[in-house]
Each structure stands twice: as C-alpha cells, then as structure tokens.
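Sharing a structure here in structure tokens format.
The complex is shown incomplete by one protein chain, all other protein chains being positioned as in the whole.
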Amino acid sequence: MTTLPQTTAKKLGLVIDLDICVGCQACATSCKEWNTSGHSAPLSDHDPYGADPSGAWLNRVHSYELGEGAEGRTVHFPRSCLHCEEPDCVTVCPTGASYKREEDGIVLVNPDTCIGCKLCSWACPYGAREYDYDDGVMKKCTLCVDRIYNETLAEEDREPACVRACPTGARAFGDLADPDSAVSKNVAAREGFDLLAEFGYKPTNKYLPPRKTTSAHVNPIPVLKSETVSKPNGSMADKLFAWADQKLSR
Amino acid sequence: MHPAYSVILFTTASGAGYGLLFWMSLGYAFGALPGGRLLALGAIIVALALITVGLLASMLHLGRPERALGSFSQWRSSWLSREGVAAVATYVPAGLLGLSLLFGYHNDIFHVIAAICAIFAAITVYCTGMIYGSLRTIRQWNKPLVPVFYLAASAASGAVLFGFLYSLFGHTTPVIEFLIALIITGAGVVKMVYWRQCAADKGQYTAEMATGLGAFGKVRPLDPPHTMPNFVMREMGYQVGRKHADKLRRLVLVCLFIVPAIAIALAALAGAAIFLLFAVALVSMGAGLIAERWLFFAEAEHVSMLFYGAERA
Partner (left out) sequence: MNKKPEIALSAPVADEVKKTTCYMCACRCGINVHITDGKVRYIEGNRDHPVNKGVLCGKGAAGIMQHYSPARLRAPMKRVGPRGSGEFEEISWDEALDIATGWLSKPRNTDPHKLAFFTGRDQSQSLTGMWAMQYGTPNFAAHGGFCSVNMAAGGLYTFGGAFWEFGDPDWEHTKYFMLFGVAEDHASNPIKIGIGKLKKRGAKVVSINPVRTGYNAVADEWVGIRPGTDGLFVGALIHELFRNQKIDLDYLVRYTNSPWLVIQDKGAADDGLFARGEDGNPQVWCTDKNGFADGTSADISPSLTGARILADGRTARPVFELMAERYLEDRYAPEAVAEATGIPAEQIVSIAAELANVAFEQEIVIDQEWTDWAGRKQDKMIGRPISMHAMRGISAHSNGFQTCRMIHILQIILGSIDCPGGFRYKPPYPKQAPPWLRPHGKDDQVKNNVPLGGPHLGFPLGPDHLLLDGDDKPSRIDKGFTWDAPMSAHGMMHMVINNAATKDPYGIDVLFMYMANMAWNSSMNVKGTIDHLTAKDDDGNYMIPKIIYSDAYYSEMVSYSDLILPDTTYLERWDCISMLDRPISEADVVADSIRYPVVEPDRDVRGFQEVLIDLGARLGLPAFTNKDGSPKFPGGYSDYMVNHERAPGIGPLAGWRGEDGKTDIRGPVNPNQLDKYIENGSFFTHHLKPEQAYFKHANKDYLDWAADMGFRENKLPTIFQLYCEPVQAFRLAAQGHGDRQPPETHRARVEKYFDPIPDWYPPFEEDMIDEGKYPLHAITQRPMHMYHSWGSQNAWLRQITAQNRLYIHTSVAKSIDAKDDDWVWLESHQGRVKCQIKTMEGVNPHTVWTWNAIGKRKGAWGLDDDAPESNQGFLLNHLISELLPEGGGGYRYSNSDPITGQAAWYDLRVSIEKADGDGATEPMFEPLGNKSQPASPEKMAYGKEFKPKVTS
C-alpha cells in the first residue's frame, strides 16, 4: 500500500476560490462536525474549556495580508489535505496505513493500522496531517469519502461537508482528471494554481487566485459627459434646477 | 521541529549501542579483538542493552506502540520501516555472536557472522539517519551529511564506549586511543561542515510560493487558524532562540568533540589514568550527544511553517 499507484482512475479534489472566500470558517467547523463522527471519528479535543484549547481539525482557515498600503489586500485561505499525486506522506509510512486510493486518488490513513509515528506529518510540506493525541493515530482530510459515495444520502449531498456548507460558494468538488468536469474547466478559465508547486508533490486540489483589483476598478472608469458637468461654483444649483425643469417638462 | 525526548534517547542510545556493536564485531571479525571472551560478551551485552533501550524509547514516541509490528512491512519505500527491519535483523548475528561468547563455542563461521553484524549495525544507523535525511520538508535534515553524521556520531560514541570498556581491563593501546580520538575529530569535522552547509542554506521555498500569491506582493499572516497552537504548530513550529542555539552549539563542540578527543589523546600520550580519562570522555560525550540531538530537532525548520509566518524554509 505504501507505494503510490502509478495512475488513478480519477483525481477527486477541491477547487477553492480565493476571490470569494470571506473567511467565515464554515468549511472548518462543518468539517470538524462531520468528521468527528465519521470515518476518522473522533476528532479529539484537548483542554476544550481551559488555557490551551486544541484539537484535531482537518481543515483550517488562515488569513494573510498581501502587499502594502491601499494597494494591498487581505486574503482568507482555507487549507486541508491537497491529495497530492506524488506525496511522500504515503511512502514514508512504515506500516502502510497511509495510502492513496487507486480508484479516485484520495489519500487516506487506515485508523486500524496507523501506529502514530507522525512521520507522515513530517513529510507533508503543507501541514495537512493532524495527529490525534488521544486516539494515538494520524487523521486527515478524507475528502469525506464517507459522504461522496454514500448511497443513503441524496445525490446532491454526495459531496464533502465543507463544500456542502460553504455559504459563498467558494469551494467546489469534482474530478480534476477529467478536463471536461466543471472544476477542471473553472481551473482552466481562472488560471487555478497549485500550492507550493515547486515542491513537486503535484497537489490535486487547486486554488483560484483573487482578482487582481483592489483600489483599481473592475470596469473602465466611465467618464462623465463633459457638457453636463458644470463648474463647481455658485451656479451649480441653478444649472441643476434648469436641467430638472427642462427634463421634466419634456 | 519539536525535540521529543523519546526520539532523542532513541537515536543517541541506539546509535551508541550500534557503534559499540560495530567496533566489537569488526574486531572480532578480523580476530583483532583485545581482551578475553568475557570482555567481548560484556561489550555485546552493553551494546544490545543500549540498542534495546533506544528502540523501546522509540516506541514511546508512538501513539499506538501495540501495533509496532506493522512497521516492518513497508521496507520497500519507508526508511523508518527499513530501520526497523535492519534493527531487528541485527539482533540475529549479534545474538548468535553473543551466544557463542556466552557458551565459549567458537567456529570460524563466527568471523563471518561478526562481519555481518558490523555491516547490519552500520546499515541500521544509516537507516536511522535516512529517516531524517530523506525528508525534503526539512532542509536542515535533507542533506547527505545527515546520515553521514549519524554514522559518525554512532562510530564515535561506540568507539568511546568500546575504549571505556576495554580500558577497564587495561586492554587499550595508544594506537587504539589515537584512532578513537581521530574518529571523534572526524565526527566533529562532519558536524562543523554540516553546520556551515545549514548556515549557507537559507531555504529555497518562500511564503509566496506556499500560498501562490506572490504576484500580489509580500505575504504576511494576519490571523492564524487558531489563536492557541495546533498540532502542526506544536510539532513543526518549534523555535529555538538564536542565542540559545549558539550556546548549545558551543556546548556540543566542547562536550561532544573537544573534551572527549583531548581526554583520549591525553590518555594515549600519558599512558596513565586511561580509565579515568575515558570516563571523562564518555560522560562529556553523552551530554554533548544529547545536546546535539536536541539541537538537530530544534533547529530544523519545516516547510509547512511557511503558512504560519515563516518567510523562507
């Protein structure tokens, strides 16, 4: 199992639109909520009401500032496992508990055979693996494998909990191996990119960049017609009234 | 990286044990082992004890130690698995050798077994080094000198142990002592070259690459995902102060290399108080080794911290 599949039939993954995400944390809490009772159950919490609360979360939202001054911008940045095509987190696993599924490319941890050595988390450049101190095993985003094929759910609900919850529609789920899938098309149209592509793990999840406008204008600035512009002087009101009279009497 | 004491104990103790086993087996293989059978038996017992303590300590690091057997399965791809396999495999020639010494049974085949034992010991230590050396996520570890130094440190600490044990019974010679001092010096040189390499390597990845947002300017964290540290920040985000690290590096130089090398060289030169000088070297080296291993973790910077405020990694 530790060896990676040569190819996978599908590359299921997420596409996250950084132009839309407002940082509401819905993806993070809905993920916690679903998965604490799902395939990875439980996602334990330590000191939940005390000085140092922490717990296993499979999805988190950062926020960053980019650039400086009025030209800068703030970006909310949700992150979870990217289900890479060639990740060392699978190959370093001594037990084979960490594996990548041939059928859909989902990277999973077998909770029954993981020994909790944490080496996979060391091998992940994204910090996407989550050790559960109480359970003693590694946990991670399952792409809600227990939802997406779940025949007890309505078909429209067979998507990851984070996508199901996202209020702004900043998250999409689909097969990134299929160039005709909605997610693939959107990635192509919006110039979607990989996180830390230079590292070479070939992440499946893609991010769509913020639009490159902040204080600049989306549309070209419409120019007010010069003949209707009056000089800012005492006659402005009179001109306005004359105009109004003329318009209304037409 | 968070310096876990279980892992520090694991790598130092088992490293010293394999080093001792290596020298002892090597000597045996070539029939060049000074001292008698019982001394050799004692050395092998000490070596196996250290190895076993180290491996048990490594189990403490596991969340589910009861499942540790599973870790022998993935030797094709996993250095940790290989290390486990090699460690267990080493018990076989070492055990046979030990038994032969215990019962005083000798056969020429044991020269071969001893040679295998030495090779296995070296392979095991190399695997340990490669667990870290293979991780591209941590540039301070992902260097050829990392497994080299694991071997060197193992050789040095094993040699000092060897010297100490044999000096107890007056079986060392100035040649052996000079050799040991030389090995220690060699390990020191490796470490210093390694540190220079680390200092020169500022990291090839940036926060801008990690987020893919460099086109918008410099990337700075505004709010972290959690106000209190999460697993990733605790495990991967350990930070040691520059001053503290420098102090510890000096401690490593002095305790791990300079004091033991000088003490043992002195023993060779003076030809007196040899046992005492070896004892000094051993204690100093133990302290130095723990400091070195602690720093090895504490100074290691993980790429994932680019998402948590690191500018380069």
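Read from first to last, the chains carry the letters A and B; within each, the first residue is number 1.
One rule holds in what follows: a contact is a pair of C-beta atoms (placed from the backbone, for glycine too) under 8 Å apart; a residue touches a chain by one contact, two chains touch by 3 or more.
What you see is a predicted model; the values in this text were computed from it and never measured.
With the whole complex as reference, residues 73, 222, 225-228, 230 of chain B touch the missing chain. Contact residues of chain A toward the unshown chain are 1, 17, 19-26, 28-30, 32-34, 36-39, 41-51, 53-55, 57, 63, 65, 67-70, 72-76, 95-97, 99, 108, 110, 112-113, 134-135, 145-146, 149-153, 156-157, 161, 164-170, 210-211, 213-219, 221-224, 228-230, 232, 236-237, 239-241, 243-245, 247-249.
Here is the rule we use: only the chains that are shown with their structure count from here on.
With centres set at the average Cα position, the gap from chain A to chain B is 40 Å. Per the touch definition, chain B reaches chain A in the complex via residues 1, 61-65, 67-68, 70-74, 76-81, 84, 131, 134-138, 204-205, 209-213, 215-226, 228-232, 234-236, 302-308. Within the complex formed with chain B, the chain A residues making contact are 1-3, 18, 28, 52-57, 60-68, 71-75, 77, 79, 88, 91-97, 113-119, 121-127, 130-133, 135-138, 193-199, 207, 209-210, 212.
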